[in-house]
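All protein chains of the complex are present and in place, except for one that has been dropped.
A, B and C are the chain letters, set down in written order, and residue numbers restart from 1 in every chain.
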Amino acid sequence: MNSFGKDYRTTIFGSSHGSGVGCVIEGVPAGTSLNLEAIQGELDRRRPGQSALTTQRKEGDRLEMQEGMLEDRATGSPLVFWVKNRDVDSSSYETYRRIPRPGHADYPARMKYAGYNDYRGGGQFSGRMTIPLVISGALARQILSKGGIEFYAHAVQVGSVRLEETLSVEEIRAGVESSPVRCAEPETARSMVQEVEAARKAGDSVGGVIECIVTGLPVGVGEPFYDSVESEISHLCFAVPAVKGIEFGSGFAAAGMRGSEHNDPYAISEGRVITETNNAGGIQGGLTNGMPVVFRVAIKPTSSITKLQKSVDLDEMEPAELRVTGRHDPCIVPRAVPVIENAAAAPLLDLMIRAGF
Amino acid sequence: MNSFGKDYRTTIFGSSHGSGVGCVIEGVPAGTSLNLEAIQGELDRRRPGQSALTTQRKEGDRLEMQEGMLEDRATGSPLVFWVKNRDVDSSSYETYRRIPRPGHADYPARMKYAGYNDYRGGGQFSGRMTIPLVISGALARQILSKGGIEFYAHAVQVGSVRLEETLSVEEIRAGVESSPVRCAEPETARSMVQEVEAARKAGDSVGGVIECIVTGLPVGVGEPFYDSVESEISHLCFAVPAVKGIEFGSGFAAAGMRGSEHNDPYAISEGRVITETNNAGGIQGGLTNGMPVVFRVAIKPTSSITKLQKSVDLDEMEPAELRVTGRHDPCIVPRAVPVIENAAAAPLLDLMIRAGF
Amino acid sequence: MNSFGKDYRTTIFGSSHGSGVGCVIEGVPAGTSLNLEAIQGELDRRRPGQSALTTQRKEGDRLEMQEGMLEDRATGSPLVFWVKNRDVDSSSYETYRRIPRPGHADYPARMKYAGYNDYRGGGQFSGRMTIPLVISGALARQILSKGGIEFYAHAVQVGSVRLEETLSVEEIRAGVESSPVRCAEPETARSMVQEVEAARKAGDSVGGVIECIVTGLPVGVGEPFYDSVESEISHLCFAVPAVKGIEFGSGFAAAGMRGSEHNDPYAISEGRVITETNNAGGIQGGLTNGMPVVFRVAIKPTSSITKLQKSVDLDEMEPAELRVTGRHDPCIVPRAVPVIENAAAAPLLDLMIRAGF
Partner (left out) sequence: MNSFGKDYRTTIFGSSHGSGVGCVIEGVPAGTSLNLEAIQGELDRRRPGQSALTTQRKEGDRLEMQEGMLEDRATGSPLVFWVKNRDVDSSSYETYRRIPRPGHADYPARMKYAGYNDYRGGGQFSGRMTIPLVISGALARQILSKGGIEFYAHAVQVGSVRLEETLSVEEIRAGVESSPVRCAEPETARSMVQEVEAARKAGDSVGGVIECIVTGLPVGVGEPFYDSVESEISHLCFAVPAVKGIEFGSGFAAAGMRGSEHNDPYAISEGRVITETNNAGGIQGGLTNGMPVVFRVAIKPTSSITKLQKSVDLDEMEPAELRVTGRHDPCIVPRAVPVIENAAAAPLLDLMIRAGF
């Protein structure tokens, strides 16, 4: 249903053009001190209107805490968060209900819910539903951070512009917020900005790839058989609209490698077992091996474009044309960076608790 | 834990060198007629020793039905299946417990379970655990098949050999069993066989990519927010050892496309809504759109190679070298084809029931 | 955690003296028309201050719908309800944190949450948490009512006053709201009122027994092995504060009966199978048998009494005396009647959906 996690569990609710979006979070130990400003900070990184590259919908996305805290600490009862919708314009959506937008959930959602779904703004299929993902993840990161676990994500591809080198986590942290596309390498970032601008001018959009690195995880996180680290992270990432692929460590490149090349040799460094390479992306047999967990997600180009598109009229069952209006991101990658970075934290905290850490 | 699925639910158990592997399956309606021979047929496609390309471990992998049927029909109580282990040789595993095999779960499993895990044959991290996945999936396919839903998988890459063209489902079905690598295009299949043979002679291994196509799914399968079709399939595929990546439809290629190119235009064909292209891989907003669901998984090269490798001695905490002996597949892709093909069926049946189909 | 139900699922949250209480409800089919006024009506039956027999805390308990509806119908996304707390007086609770009230959760809750629980008003252990139970149940009843399933509850014992006869469901419905104690038999009800008044004057409290009858359930509701109808109803009823016992049909009296007396003979009536007696309380083997489901719950006397009581000072670990002040019900039974009546509906709807009805 709308819950994820076994021991750290988030139930999300809301819709794009209803009164708001939010979540119930269970599993935070009583007495945990919570920094709501830091969660707001991550929402600010996700919110619309932050740069010329993003949609101009005006949403302050102010976090409201409804229940579960007393004097800045968790009480052990469920935490309830709420973010109101404010700048809602549902005028075009009657059209999309009848003439579905290519690439969107309009058509399958109408079929699934027999026409009763909240079609306004995409309803529960809107990118706005990633707000509770960010809340849940940012809160998880606060807890994980106390154990030395940190998350670093940035854009490594936008349209045809691809970052060829692999940055260190220090470089990512230092550079990611310097550019509106959230690629930490300045030169590449500038080309990416041009790529997005060009698409926008053409009434079009571009996709990209986000890389995320998680450091500090202990050895042995992950629950066989079904709940491998990859299974849990991918489950959550594919709930994020526009994600079309995910790979861990060497990923698809592994298909072309030999075992002798792909196997990461073990070594001992400062009394700890490490691997000399990290093709495994920090995961063997579904369990963390103590090396950084590395994964990349592919983001498709935004479906909402102003170019004229072919669709169908579902009431008349005949061909139709459609021009999507409204305020849309020409590239969702920059705003997806904090979403992926935070969202991955929730399943990892859950697996940590499940493994007894 | 060891269960997957909400309404069609499989709990798996067993180990590589214990008495056997099996599963409990819940959610099959009372009165469903079950064809155990067909399930055995899928196990035969997965089992070792079927060709020169696979491990020579001798396992008949005979399916035993323990409970849940009466006169070839499900009774509504849990179905229990069991496959005995027979050709077990645990002699090398004491070594691997101390000197973990690179690329395997030996090291993180020892850490996770404080040394008490069943290390023999990889225990519950063995590829043998895919037997219950095949059982559960093959049974799900029998039920789905009555609704016209069919699965087609084959190898599209083995090592450096890549199939450039996209085959039709008819071509896949016709050709997949003609070659021991399970690529349905004969020419490419021959090159793949050479690739595997070369790796084996070198005491090495190769990886690959498997493509799977599911036809006949109705519109609207998938459960927001967390249980998108991609989330569920990827969760299960990443439980399969050696999978390092997954992509749906255009996948990672979507990152480099423009929205106008990626969006699949709607059209009407024979009174039904279709899309003219299928970059979405049959899934929009996490829901099926009535087009074939298409995904690809990346398989890493088998970790067990006979070449000398660098490892560490965990008891002495010092560097060590290791040569993995025993009977191993130089390429796991051919046997992984039926695993992926069947395994994807379980989450899809589960989502079908959840959506009320 | 804080969720109950598999297919009709309610996650509850909130606290007695925080901002409010509420719930997230999943599993209501898109398009279901919902009558919020009827839910408010059930909240009104539960709310404080409705008669001289209940606490004088002033709470309007107005239902707010936050998300999940469009034009009076469910959209298929989670329904979110919220009831604000208004008349909050937390002044005494600092005392109870240190000197726990006998019979309350103060002491074990402080221990469980290491002192970080929201102790004000009993926090999440307050009777106020039954508000979301009523919301969830009243909504379930609307859906069940369309299938002819109805709920009838009233008080059959208050203190030493016990209703000896068994009323028909028509009599219960006709009489239950005529008396502030919610016993449908007027004579007995009057004695019960006196019993409550006497206890109140003495600074004391009384308990009672509530009987609930559910009619119209089809045959075969209930899910073996663990989720018998009794298991599900009792699980939920024991979540209601003050419930100390539950029995179905003949209940504890069955212990003294012979099988020939207890077994309900089958008969045929108007083409349907019925039983001539209903010692089974409508449930055989954990499944409904088509007869009315009948159960009774025992409610202990309200723990909050104004008489001086023995307790301990947890900070000093020494004996202490305590006089509980504040506004409390001398008998919770009258307000528990709608709680039990509604609360039982949620697990029954869940089991109905699970059984495919």
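The definition used in the following text is that a contact is a pair of C-beta atoms (placed from the backbone, for glycine too) under 8 Å apart; a residue touches a chain by one contact, two chains touch by 3 or more.
Since the model is a prediction, treat every value here as computed from it, not as a measurement.
Engineer: Consider the whole complex, including the chain that is not shown, and state which of C:Ser16, C:Gln142, C:Thr188 or C:Thr302 touches that chain.
Structural biologist: Counting the whole complex, the residue in contact with the absent chain is C:Thr302.
Engineer: Of B:Gly76, B:Gly203 or B:Gly326, which one is in contact with the hidden chain?
Structural biologist: Checking the options B:Gly76, B:Gly203 or B:Gly326, the one contacting the hidden chain is B:Gly76.
Engineer: May I ask you to list the residues on subunit C that touch the chain which is not drawn?
Structural biologist: Interface residues of subunit C facing the absent chain: 1-4, 12, 100, 102-105, 107-109, 111-113, 122, 124-125, 129, 157-160, 199, 202, 204-209, 219-220, 222-228, 230-232, 234-236, 238-239, 241, 243-252, 254-268, 271, 273, 275-276, 279-281, 284-290, 298-305, 307, 309-312, 314, 317-319, 355.
Engineer: Using the document's contact rule, name the residues of subunit B that touch the chain not shown here.
Structural biologist: 1-3, 9, 11-15, 18-22, 24, 26-27, 30-31, 66-68, 70, 73-78, 80, 82, 112-118, 120, 123-124
In this text, only the chains that are shown with their structure count from here on.
Engineer: Which chain is most central here if centres come from C-alpha coordinates alone?
Structural biologist: Measuring from the global C-alpha mean, the nearest chain centre belongs to A.
Engineer: Where subunit A and subunit B touch, do the two copies share over half of their residue numbers, giving same, or under half, giving different?
Structural biologist: Same; most numbers are used by both subunit A and subunit B.
Engineer: Quick one: subunit B and subunit C, Cα centre-to-centre, how many Å?
Structural biologist: 48
Engineer: How many angstrom between the C-alpha centroids of subunit C and subunit A?
Structural biologist: The separation of the two C-alpha centroids amounts to 41 Å.
Engineer: Compute the distance, rounded to whole Å, between the mean C-alpha positions of subunit A and subunit B.
Structural biologist: Those two chain centres are 26 Å apart.
Engineer: At which residue positions does subunit B touch at least two other chains?
Structural biologist: Where subunit B meets two or more other chains at a single residue, that happens at 224.
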